[in-house]
Structures are given as C-alpha cells and as structure tokens.
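Yeah, one chain of the complex is gone here, protein chain that is, but the others are all in their spots.
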Amino acid sequence: MFLDSDLLFSALRALTPILLAALGGAICERAGVFMIGLEGMMLMGCFTAVTVSWFSGSPWLGVLVAALAAAAYSLILAVGTVTLKGDAVVLGVAMNLLAVGLTGFLLRTTFGVQGTFDDPALAGLGTVDLPGIASIPFVGPALSGHSALVYFSWIAVPVAAVLLFRHPWGLRLRGVGETPDAAATLGVSPARYKYAAILVSGVLCGLAGAQLALGNVTLFSENMTAGRGWIAVVAVMLGRAAPVGVLLAGLLFGIAEAAGFRLQGLGLPQQATDAAPYAVTLVALFLTTAKRRRRTPAGASA
Amino acid sequence: MATESPNPSPFGRVLRSPVPFSVLGALVVGTLFLLATGSDPVTAYGAVVEGAFGADGIGSTLSSSTAVIGLAVALAIPLRAGLINLGGDGQMVLGGITAAAVGLYAPLPAVLTVPLCLLAGMAAGAAYAALAAVCQNRFGVPLLVTSLLLSYPAVSFASYLARYPLKDPASSLPQTRRLPAGVALPEFGTSTVTLGLVLVAAVAAAFYFVDTRTPAGYEIRMTGLNSRFASYAGIDRPRLTLRLMAVSGAVAGLVGAVGVLAFPFRFTDGSLTASGDTWTGLMAALLASAAPVGTALAALFFAALKVGGLNMERVTEVPSELTDILQAIVIVFLAARFTLKRRRRAASSPESPAQAPTPAVPAAAPEKETA
Amino acid sequence: MTPRPESPAVEMRGIVKAFPGVVANDHVDLTVRRGEIHALMGENGAGKSTLMSVLYGMERPDSGTVLLHGREVSFADPSRAIAAGLGMVHQSFKLFPSLTVAENVVYRAEPRRFGLVDRAAARRRTAELAAEHGLDVDPDARVGDLPVGVRQRVEILKLLHRGAQVLILDEPTAVLTPAEADSLFAVLRGLADQGRTVLLVTHKLREVLEGSDNVTVLRDGRVAARLRTAATTAEEIAAAMTGRDVELDRMHPGGTPGEEVLTVRNLSLPGLTDVSLSVRAGEIVGVAGVAGNGQGELVEALAGLRPAVSGEVRVAGREVTGATAAERRAAGLAYVPEDRGEVGTARAASVAENLAMGHHRKGLRSRRGLLPGAAVRSHAMELIERFGIKASSPEIPAGALSGGNLQKLVIGRELAHEAPLLIVEQPTRGVDIGAIENIHRQLVAYRDAGHAVLLVSAELSEIRGLSDRVLVMYEGRIAAEYDREAADERTLGLAMAGGAAPPSGGGSGASGPRPGEESTASAPAASVPAASVPAQEKR
Partner (left out) sequence: NASASKSDPASGSAGSGKSFVLVTPDAVAQNEFLKLAVAGVKSAAKAHDASSKVYESTDDASRQQNVKAAVNASPDVIVLIGFEFADLAAQQAEAGPDQQFLLVDSCTTKTYENVTCATFREQEAVYLAGAEAGLLSESGKVGAVDVLDTPQFRRYSEPFAAGAKKTASGTKSTTRFVGGDSPFNDAARAKEQASSLISGGVDHIMAAAAAGNYGVFEAAQAKGAFAYGVDVNQCSAAEGTVVDNVVKRTDVAVEKGIGTILSGTTGRTVSYGLKEGGMSLTGLEDGVADSGCVIAEHTDVIAEVEKLREQIVTGKLTVDDPAA
C-alpha cells in the first residue's frame, strides 16, 4: 500500500499553495514579467491571513485580506519593473528577502512572539466534503475533505487556461508579453496588462499563503513558505507557463515529495528523500526540453 | 545602466547613481519603523554603525564579508555575461565538504594540506557548476533552473557525508571531525579575520583586472550586453558559459573551503548556508550589474549592515530584522533605479537603455523560442 | 469610382514636435486627399516617423492641428486613432511571432462568442479579407514561421480588419524584394481605388515614382517640397531631400579580379542545396534573390553560424568547412550582418566598444595580452573619423546612433579588419540616399584595394551598381550567374522568379517565393520594367 489515497490526499494538499502561486507566476510569465518573488508574496499572504483571522475570528476575512495584502505587496514589482523599468530578477529576490524580514519583524511587534505564532483559538479554513465523491473508494478520500481553497485551486486551473488561451484578455496579455510594442500600437497598454498580471499573481500568491497558513496548517511561522515559491517558479518553467502544464509539474513535484516521505519510512536517508523531488523535476525538465528540441529542428541557437 | 564606462570618475558616478537616494530612502523608511515601535532612531543607527565599524565590530564585519564578497564575486563572474548562477549554495557546500574531507584524510604536512584543501574545494565547486553549464549547452535547460535545482541535491549530499561517513562521533551536531591541528588558514592577530579574506580580495581584484584590462573581460561584457552580437563576432558562447560557470563554482567552492578552514575548523551541516550569504551575494552582484568594484562594495555594505544590525539588537531592543528590512528596501529602491533624475529620462526613452545586466531570463513559453 | 469630396482625408497643419535637443517636426503641413497614395520622403532623422506618430496618436504634437476628413481630431492614444479609421504599419513589424496569423489580425478587435475569442470567426474573417484583397496567407500559420513578405501582408490585414480608411505605412518595403514590393503596391493601389487613403514613408525613389500620386519631402523637420509624382523626377526629389544634387544609382566601374579568395564547393545544409561559388580578390560578387531563397543560410554558413552538412568552404586558401566563426575570421573573413541592431552591435555598449569587436584580440591587444582602454578609444576615434560616423563621443551607447550611423559603424568596423574577404548583407537597408552613396563608395574602394567582397542584397539596383558578377539564388540553389554586363534587371528578375532554373520537381513549394510565383504567372514581362528605375535609364 505504497500509493494509497492518504498519500494522494497529502500530495494534493501540499500541492495547493505551490499550484496557486505557480498559476500566478504563469500569468506573469505570459505577460512578459519574470516573477521570481512568488515566495515573498506567499509569505506575506501567510502572515496576513493568520493575523486577520486571529483578530477578526473569521478565516475567510483572513483569506480575503491576504489576497489584497499580497497584491499590494506585488506592487513593488509592478512599479519597479513596469513603471520604473527596474530589473525583475533583482526586485523579485529583494521581495523575497523583504518578506522574511518584514513578517519576522511584524510577528514580534504584532503578536509579541518570535518564530511561531500558534494558538488553538486561531480559526483555520475547515474542510469541505464533496458530496457523492467522498464515498468513491480510493479516489474519494483523496479528493474529498480538503479546504475550499484547494477546490478553488482546481477550478483556477481551467479558468486560467480559458482566460489565457480563449479569452480576449488572455490573447492581449500574451501579445503584451511577447511584443509589447506591437500591442501598444494597437492601443493595448502593455503597462496596464503587466500591472494586471502582477496583481493577479499577487492575489493568487496571497491565496496560496492563506491556504498554507490556514489550510495546510493553522499557524504562522517565520519563513514558513520554506522554498515553495521557488518550486512554483520551477513549475512555471517546467509547465511552460500554461496552467495545465503548471498543474502537472506541481503534481509531479508533489507526488515525488510525498513518495519521498514514504521512502523515509522504508529507511532511505532523509537527505536522499530531500533531494528526490528536485532530481525528479530536473529529469523531467531534461526530458521535456529534449523532446521539444527534437520537434523544433536545428538553427534555433537560443 | 551601471556599466563601467571607460572614463572613470567613480565618485561622480556614485553620486549621480541611485545609490545615495536608495540608502537615504531606506533610512527614512527604517526611521518610520523605529518611531512606530517606540525606539530612538539615532541610538539604533548609531549602534549599527558602531557595531559594524567600531573597534569591536570591524573585525566581525571583515570576517562576515569574506563569504559575502566571495559569493558576490562568484555570482558576478557569469552574470557579467548575462548568466545567472542560482546554485551558489550547492557549489559552496560541495567546496566546503570536499575541503573537509581532504583536510581530514590527506596524508601530508599541514602546510601542504591547506592549499590542497582550497584547491580541492575549488575543483569540486567548479565541476559542479560546470555540470549546470553542460545541462544548458547540451540539453538546452536554462542555466537559472538547472543551477538552482542542482543545488539542493548537492546540499543534501554534503549533509549526508557530514552525518554519516565523515561524522564527528563525539559531537551531537551533524558535523565532521575537527581538522588536524594546523590545517587552518592563518588568522590576523586575535581577530576572526583569516587569510580567506585576502584570498577573496585577490579573486575580486583579478576579476576587476580581467574585466577592465583584458580581451577576455571585454568578450564577457559584450556577451552580457548582447549574446547574439557575441556569437556573430566569433565568441563561442557554450564554451564561455562552461568556463564562466566553472570559475564561478570554483570561487563559490573556495568560499566553502575557506569557511571550513576557519574556526571551528570543520564542516557543520547547514552552517555555510544558514546565513543566506548566497542570496546577499547575488543581490550585490545583480545590483552592480556584476561590475567588479560595485559588486564588492555592495557586498561589503550588506555584510556591514548585518553585523551592525546584530549590535543594534544587543545594545537597543530593536530586533535585528530591521536591518534585513533596510537591506531589502535599499535593494528595491536601487533595482527600481529610483533617482530624482530618472523620471525625465524615462519619459524620453521608451526603449529603456537600462538593460545592462541582461539577466537572461529563460523563456518559459515554448512559442517564444521559435525566433 | 474615386469620389473627391471637398475635405481632404488627412490634413496636418503647422505640426511642431520637439525632442530634447531636436525639433523633429517644425511647422509641418501635410495634406492627403481621399483615395490617393501619398509618399512622404526624407533622409534619416528628417522627421517622417515622428510626423506619422503624431498623426497616429502615439506622440502629442507641441502645437499644430490634425484634421481627419475635415474634422479636427486629437488622439490620446492609438486606439482612438484606430477607432477613427486610421491604421499604421510601422517601420519594424509589430507582430506577435508566437500567435497565428488570424490571432494577429484580430488582436484587440476580436470576434467574440460567449465572451471568448471566436477563433473560427477570426479565421474566416482573415481568409475573407485576404481573398478580397489578393493577400495570400494561411490564417493558421504562426507568424514567426512566415517570411517577411507574408508578414507585411499580415500587417495590412490587421488594418483592413479594423476597417482603416487611412493607411499609414512607414518604410513598408525596406525588407521586401522588388517583386514583393510590386505586389504590395498592387494591393495598395487596389485599396486606394476603393476610396481608402494611403500614406507611405519610404526611402526608395523608384517606388515613389511608380506607386504614388503625390510626394511630400521633409528635410530637417521642415517641408522641403510638395510634388506631384507625375510631374517630377527622381533627381528633383533627391535634391529636395538632401539639399544638394545627388548622383543616383551610379554604376560603379568594374574591378580587376585576382586570385580566388572564397571558394565554395557543393555546400549543402538545410535550406541550401549544392551551392558552388567563388569570389576573387578585387571582385564584388552580388547575390540576388527573393528573400527566403537561401541567401541567409548561405551567409550564416559561410560565417560559421550554421553548420554545413556537406561540401567544402575555403577562405584565402584555408579549408574552413567545419571551422568556428572565430577560426573563419582568423582565416580572413569579415562580415556585415543583415540585422545591425540585434546582431551587428551591442546597443548598450559604447560606440568605442562596438568598434573594438574583433580587433580586440588583434591590433588592439598589447604585447602583454591586455586590452588597454586608450587603444580602444583611439581606434574608435580613428574609425569615427574615417567613416564619418556621427557620434558625439565614442563613449555614448551605440543604441543612441541612428540606423544609418549604426550601419556605418558596423561596416567601418568590418572594413577595418582589412580581411581578404568581406561578406556584406543588405548594407543599405533603411539607410538614406546620402548614406547609401557613402557606403557604396566604401565598398568599391575596399574592392579596389584588392579585397574580395560577397554582397547579398535584395536591392537590384545596388547589386547591379556594385557587382562584377551576379549570382541569383532560387530555392536554396545558385540558379544563375551573370557577368556585370549581362545582368540587366529583366534577366535578374526572371532568374529570381525561378525562370532561369530548369523546372525542378514539385515547382515552387518553398515558403518564400509566392509573390514571385504570382508575377511569373501573370506577366513576367510586365514585372520587369516595373523593376527598373527611370533615373537610371537616363544614365
């Protein structure tokens, strides 16, 4: 019973924050903004969600404010790169660093604790059972019983795909990402679309953070995103900035990680299971890139 | 655009650059934070400066900056050609664990073991970084991703070695045994500053020299500014990528080895990476567009800020996170190239000429590569 | 068919637009009637693009008024201009390479269904417009895969889809071959006949004389002349543009060929089949052909940027078939690429640094292997002086130079190598008449100094004016070779359309030569006089 519904359940739950952030990253990528600050925005979402849920008693208000706060935070990148033409990589990394410092500082000043804020009275998101599905053997227990944001992330994938590839907004956004000049001459403001993409990714990262801090667990701890934003960045790349691709990339990573946990149980050293998901992702990248290269014949000296 | 133009008037350039504005802006924001939390900004900032440059602090600043400058230079070297190496952690840690293994097992007198450790650490870092370059050259996977992803297994591998084969049985910490007596870099007086700082400074100087004075440095810069131009002119980009990454990894490995050859003279799992020097170094390099002097200065500044922040926390009650925030704000301002002058410039040049560092961001969308 | 209402389609009055340090438009008046093709001419930097940007709402004029069909307008941004029936094709294509033709055409004016893009309708609409105006394109093709000629059609389809009544085209033919340009003009004439108005910015006198109804010439931001095409000559226009008499399309005297410097034998690679050619010292060999017939592949293969599958290449007696770009340069090859901005220079680097490329491991390197800044600078000063590059200082970024000066920079740098073999691609594309003269003189002088030159150009007059021998490429092969005397425009035109080659297998299946196909089929004879320049025939 190596691959059981519990493992799948865990993998799906662990996947959610990464998936939401990666969707945001994919939208930015399509808009021509290289978004490396997912981690920082997610962490801001974590902190805000916990803070607002704690003071208001309403986790959903926490989710809402987390989305708004992360979006506000994403303005650093929007103003920095779009308006002031700064470098997206520098700003993104700076946003990650700033978020760690800022949430740590605020944790101390707001809650008077350091490291972790956890309280049984902190309201989490709660779980939702999917009627009808919950009773299906194997699949049911894995798919049902998640928080509402988990289901939201599943819906967000097709919605984002349709938005990007079928809706006029997506067509324009992709145009902006590829040739901003061309979009501008047709009256589409690249700046406006880039702002929109960055803000949407902020919202998604805020939700990712809220899910991590109020759904996956119910607490805030410093630097609790623990590299998930980076995994999201890699998922954007591996998934070729397409929502479904991002989902598959995230799933691959999530399953590799969940399987790694199991392998620990079978006596593999912790270091091997730590490294496994990254190695699997790397191999997947090689395979997909090699396949793509074979399809596009020579000449393309990237 | 922070390309170092050949007509040098460094001070004028610094003053006209966004640096003063950014530092000032960060100080203002920091002051707001301090006032909001009921602290005295003068005391706090005074403690930062005293802690970083005072008689007791300067040693700490210099020893901290050994790693930060080293990594900044390591990452700046490929960045000068537009290549982002995100795998500094892995390369440094491999350099460290290799140096530790060599130091423990090399059957040589200490005088010979030390340089051997350094060389072995550099070789390990170089080889591992080169692997990322090969992945890009051979398989077309962007360097940014391969270097990042390769870093994790390297850290895990070193951690494994430190916890099992090279473990110090007497310690509860996951660390290797202590290097034999004498297998250490000489220290300056009673300070924690070691010869490592001199080595790192030498590397930075060599980088400066190559960058400004040699044909190779010129080729690297041109590749960073326009890689198609470079290939057109006959610069072999895959080979350059391989070499730059190898050098970068070697320097990162050197930093790891230097860390192991300094107190407490062993490889402790996690201790090289815990302070996040790789990120700080990367920021310094990115901010300076990988220009050698700017990179080193930015790295020194960040190291000083960190050391000073710790002193501020000891002296006042202000959490040292404040200096992390200050650092990030300086970076944000700098990255956004916030100067008072820039707005006018931006209005008149729609095609931003500020693309100096050209961080080759990989195209994720498949279609983008058809060109 | 063409109604002539009272008010002109476009009227610009007293337009002033200044940039820091430059008055790009200085009280410019421009009147364009409905149904006419109006040409706007002038040297690089004369203010043509600026004027069109003002009309299109991309730049706000400092003063002056714009009237459209008699009504005063003021566009805050291009989308307002588009809504008012204006459409613009820009100097460089503004397309999305990864999107399909249909997507490019309907961008920001998408047919919708349930709020989503109706892709079937977009495809249908594109196909209908294309058929209606004789613009042959596949709506499902990715624009990135298309040759430039077809991309130009996509640009026009974009305007038509938006129902543009006034079409602005900024140097639309700079990248087109004569045949492609001719078919473009046929389309434009058809549009004008339907009552649309065409405003055309160009440097090419031939097109203006044959395709337009009226000409406005700008010089230094002011109107230098307003001419009726039927009543003017090329000389008159050129004089108005430059303010002096210009010797147009001069036939330069031939050279005295010596030893073979470049030898290519049976070279094959994707896009190139069994190419053999040679260039001797003291000789300019021109390579003519419709874009996409293998010239690009040939040049890149010779320069070492593309691997050969079979065959042999020798430069100055050295075998370099498998050599890298660097080794070829060492063997004696210099190369002026087609794309000076993206390939030939690093825009963010200084002029001096751009001029140093390739010299940095040769003349500029000191005995100790270093690259002294002083040497780079003095080298730059020397070339700036020698080639008349207009740069305020060698330290300014190359990106600040105008296109013509950037081209001089690249050519100057490559000529300065004094390499036995120079490969030049499209040396005068987008460059004004004065600069063209200068560049041509330099190339001839280089040849006369005993070097071999391989010139690839889509400009037949340039090929004819400079070459000692002319090769015509068609479908990746050398289809024909002519001596300078035999290479008249009619012969070349035929050969470029495949007329000189033995009809091979499946005919013209390649992506490139569709326009050529058209002109051969309809009237090869008719297309040929169209390709000749009246000014030249007088000489």
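To keep things simple, chains are lettered A, B and C as they appear, and every chain counts its residues starting from 1.
The criterion applied here is as follows: a residue touches a chain if its C-beta (ideal position, glycine included) is under 8 Å from a C-beta of that chain, and two chains touch if they have at least 3 such contacts.
Note that the structure is predicted; figures quoted are calculated from it, not measured.
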Omitted chain's touching partners, listed by label: A, B
Touching the absent chain when the full complex is considered, from A:Leu64, A:Val79 or A:Val217: A:Val217
Selected residue (touches chain absent from view) among B:Thr194, B:Ser289, B:Asn311 or B:Gln327: B:Asn311
Chain B residues that touch the omitted chain in the full complex: 56, 59-60, 63-64, 67, 152, 163, 170-174, 178, 190, 192, 263-266, 268-269, 271, 274-275, 307, 310-311, 313-314, 317, 320
Hidden partner interface residues of chain A, rising order: 4, 6-7, 9-10, 13-14, 17, 108, 111-116, 118-120, 212, 216-219, 221-224, 226-227, 230, 258, 261-262, 264-265, 269-271, 273-274
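We adopt the following convention: only the chains that are shown with their structure count from here on.
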Centre-of-Cα separation between chain C and chain B, whole angstrom: 46
Multi-partner residues of chain A (at least 2 other chains): 174, 178, 301
Chain B residues counted as touching two or more neighbouring chains: 231, 365, 367-368, 370-371
Sites on chain A touched by chain B in the complex: 26, 29-30, 34, 76, 79-81, 84-91, 93-98, 100-102, 104-105, 108-109, 174, 177-178, 230, 234, 236-237, 239-242, 269, 271-272, 274-275, 278-279, 281-282, 285-286, 289-290, 292-293, 296, 300-302
Chain A contact footprint on chain B (complex, rising order): 33, 37, 84, 135, 139-142, 145-146, 148-150, 152-153, 156-157, 159-160, 163-164, 231, 276, 279, 282-283, 286-287, 319, 321-322, 324-325, 327-329, 331-332, 334-338, 342, 346, 352, 354, 357, 359, 361-362, 364-371
Residues of chain C that touch chain A when the two form their complex: 56, 58, 77-82, 88, 90, 93-99, 103, 107-108, 110, 112, 115-117, 158, 270, 305-307
